[in-house]
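Here's a structure for you.
Note that one protein chain of the assembly has been removed; the remaining protein chains are unaltered in position.
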Amino acid sequence: MILHLKDTISNEKAQLIAKQYNGFLLKSGEKNVLITEALLKEVPQDIEAFVDEFWVFDNDIQLASKKYRSDKREVKIGNVTIGGQQNATLLMGGPCSVESEEQIRSAAELLVGLGLTTLRGGCYKPRTSPYSFQGMGLEGLKLLVKMREEYGLSVITEARDATHIHEIIEHSDVIQVGAKAMYDQGILRACAKTQKPVLIKRGFGTTLKEFVQAAEFVLSGGNENVILCERGLRTFETNTRFTLDLCGVAWLQEHTNLPIVLDPSHAMGYAYGVPVLSRACVAMGIDGLLIETHPNPKVAKSDASQQLNYDEFKQLVESLRPVAASVGYSMI
Amino acid sequence: MILHLKDTISNEKAQLIAKQYNGFLLKSGEKNVLITEALLKEVPQDIEAFVDEFWVFDNDIQLASKKYRSDKREVKIGNVTIGGQQNATLLMGGPCSVESEEQIRSAAELLVGLGLTTLRGGCYKPRTSPYSFQGMGLEGLKLLVKMREEYGLSVITEARDATHIHEIIEHSDVIQVGAKAMYDQGILRACAKTQKPVLIKRGFGTTLKEFVQAAEFVLSGGNENVILCERGLRTFETNTRFTLDLCGVAWLQEHTNLPIVLDPSHAMGYAYGVPVLSRACVAMGIDGLLIETHPNPKVAKSDASQQLNYDEFKQLVESLRPVAASVGYSMI
Amino acid sequence: MILHLKDTISNEKAQLIAKQYNGFLLKSGEKNVLITEALLKEVPQDIEAFVDEFWVFDNDIQLASKKYRSDKREVKIGNVTIGGQQNATLLMGGPCSVESEEQIRSAAELLVGLGLTTLRGGCYKPRTSPYSFQGMGLEGLKLLVKMREEYGLSVITEARDATHIHEIIEHSDVIQVGAKAMYDQGILRACAKTQKPVLIKRGFGTTLKEFVQAAEFVLSGGNENVILCERGLRTFETNTRFTLDLCGVAWLQEHTNLPIVLDPSHAMGYAYGVPVLSRACVAMGIDGLLIETHPNPKVAKSDASQQLNYDEFKQLVESLRPVAASVGYSMI
Partner (left out) sequence: MILHLKDTISNEKAQLIAKQYNGFLLKSGEKNVLITEALLKEVPQDIEAFVDEFWVFDNDIQLASKKYRSDKREVKIGNVTIGGQQNATLLMGGPCSVESEEQIRSAAELLVGLGLTTLRGGCYKPRTSPYSFQGMGLEGLKLLVKMREEYGLSVITEARDATHIHEIIEHSDVIQVGAKAMYDQGILRACAKTQKPVLIKRGFGTTLKEFVQAAEFVLSGGNENVILCERGLRTFETNTRFTLDLCGVAWLQEHTNLPIVLDPSHAMGYAYGVPVLSRACVAMGIDGLLIETHPNPKVAKSDASQQLNYDEFKQLVESLRPVAASVGYSMI
């Protein structure tokens, strides 16, 4: 249950009530917002006098639910804003992994040349084998910072586990919580304590409900800048790397108030399918798109098969603009 | 392996060779086309002299493969043609089940009013429970025929099993092979002996390879008019009815030469998601779309939750035209 | 809802009531049993006077439900009986496909030598490619009949589609409805009209509910001799052919009254895993086991990798007896 407490009660009283009901207490604007387990279906008599308004829920999707807040939330990334009434699809491009200054600089220049604003690049790679390339770590992160400083781009990179989450929070403009890390409370609780945007990827074995509940960890901890990212489910079909769940995206658009980003590169796993899938994504009216591009995909240290080369990336961007326009959106 | 035999050899000789290699012999235009198991990787010496051209394959996707024929095949449905270079998306609309003359007539009139040409409606319903509505059967089929006669529409309806496939072949303009029936060789082999278009739906537990191999049953039996239809996989996610596999569609577009139709209604299972998913589908540049619509979805005898009412259907059609245009297609 | 009608009412009246409620009317012993959609939750007032007893259900698992009949049903196969209080696990062995008289005779002699009673062998193979071996068809079926006549074995073989179901019903002692055919109402409705045992395999993409509802098609049509067979789900894991669902078996044992058979050969897909999985199955206290064995698996025309050779089969049978005994069962 979410309860808006009356403005008139003291902070101490609010905290007392929160403790009594094992709830989370937030300031949202001027409001004291209390969230308890969804099992609570009626306002307890002893606190009725302190409650302005309340919302009852079927399950623990609460702050992210359209039932609580029916408009889509806005999130600011650098100089641009997504969500809300913006009708803008933010294209975040760049390599799977930061591999060298030369490589990441070429990606930065590609984006600037196309009028784009946000650069992606992995530094701490969540590889499933200890024997493959694990990413450049902090050194890579510093290269991203350098690109921001030189080109004015926002940067987004992924936290693999809680041991380096504070480095990511410090240096990245958007904190990406990867598909394999999205149940990681060490990460989620740290993200709740910053005000930087947090992009949470859905795990490939994760239900929609669990996905949005990961967002609730961040929202209930006090950070409202949460973005959901669908990047494909693991199914029996192995001719493609994953199965992008656009039915799930339709569900999220209907039931949640969070901006939605799609990652067709990881879903497909093969460059040939990325443009056509990207057009499908953009036609849904989404808030962002993550696309992997590399100056020479064949020699990429990770995800070689799914990265577009720069010519393919440029053509993709051109092809997306009319699709976005056909549903009243613009590519930014 | 596919082999084009020389024009000069006799029919008897061609049949002898086919028998010797357990192959299928087809006339495609003037050509004698022989198809054997994909395991055959080299032309046997004793028939080398009779072979014009040949194609080797990794697996039993052969006639449907882009390796054999790189252009997309055309299929004619009534007065319209899909596939090939048509860049046309055929919108097939109508109720889940034919329920009465009044109901199906209203759907026919809706389509005609929107300039559409093809009416869908189930007569033999593949229900999983024996205790629910099983469809009107032959009586429903005759209502569809009546609509064709009165309104000049093409009709498409589904074969549930082999016991009534000949009725469907006789009366329907497009033979739909349902998701639960697509392994049914009684149906597939019957479809191979007609020249009517056959739309094969992918089973919800069916790999892309098995799906296209079902098409091979029809193609190798002599009917080239095969259409593939993706309608959603069964995954762990149950907030939507199925998970529409658009990664799989990208794979089919890349690897096969058959027209592709999508069915977002069954994938989503809920009317609210059908418009946004339909726009995603159309943005992929597809050959057709199957949409369920009912004069009063709440009282529908099957699939009540996923059918659009007529106003929603009209709005959907309007919203699809600019999306199709943005990728160089037209809605027909 | 299931209703037992009073003995005193006439057949005509019973049929009238059945028609009125779109129900199925069965004779079970002396009882007139009426089954309607599960949506019916209360006995309608106008027929209350004709009803002895009734059962209400959450869904369309009715005749197969433990709520209706709490004891496990018995099914007789040749001279042996499974289910009920028999505590017997029937081992059905034999090749994937009947390939020749010599081959199937060797399998028959293997079984007889081990004191087993039931021979399996496929005749109409549900292959997913038209270009691979499709089975010997009726010729194979006649070889099975010959083995029955010569060795006194019961035989079990699979119906692929409705076009040959009547041949199977005529010649086989147990009618196997394959995983790909289990939604086929042409088959299920034909099976309902015989009294021969019907073994229904769960589809690899089929929910437990749909699986048991397939049994309801046979039960509600008047054939009580239905056996359920779990043979593996299709999941993302591809190092094994399928994923045997023993959690699902525990559910079936708890909720349904039908005998249960397991098929570890198809689930595993590799001979090395069949013995250890078979022991797991037998330890659950099950009514039967289907095991593929071939005189020379390497040259088998189908499923070469998963068939045991005869020595492996003999060792397996010996290893199963103590496991069965440890849960109070015997291998028959």
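The letters A, B and C name the chains in turn, as written, and every chain counts its residues from 1.
Just so we're on the same page, a residue touches a chain if its C-beta (ideal position, glycine included) is under 8 Å from a C-beta of that chain, and two chains touch if they have at least 3 such contacts.
As the structure is a prediction and not an experimental result, all values here were calculated from the model.
For the chain missing from the display, the contacting residue among C:L114, C:M284 or C:A304 is C:M284, taking the whole complex into account. Annotation for subunit C: contacts to the undisplayed chain at residues 205, 207-209, 232-233, 235-251, 253-254, 267-268, 272-273, 276-277, 279-285, 319, 322-323, 325-327. By the touch definition given at the top, subunit A reaches the unshown chain through residues 22, 24, 35-38, 60, 62, 126, 128-132, 160-163, 180-181, 183-187, 203-207, 209-210, 213-214, 216-217, 220-221, 234.
For subunit B, the residues touching the absent chain in the complete assembly are 234-236, 238.
Basically, only the chains that are shown with their structure count from here on.
Using the average of C-alpha coordinates as each chain's centre, A ends up farthest from subunit B. Subunit C has its Cα centroid 48 Å from the Cα centroid of subunit A. Chain centres here are Cα means. That of subunit B falls 32 Å from that of subunit C. Subunit A and subunit B have Cα centroids separated by 37 Å. Annotation for subunit C: residues touching 2 or more other chains are 234.
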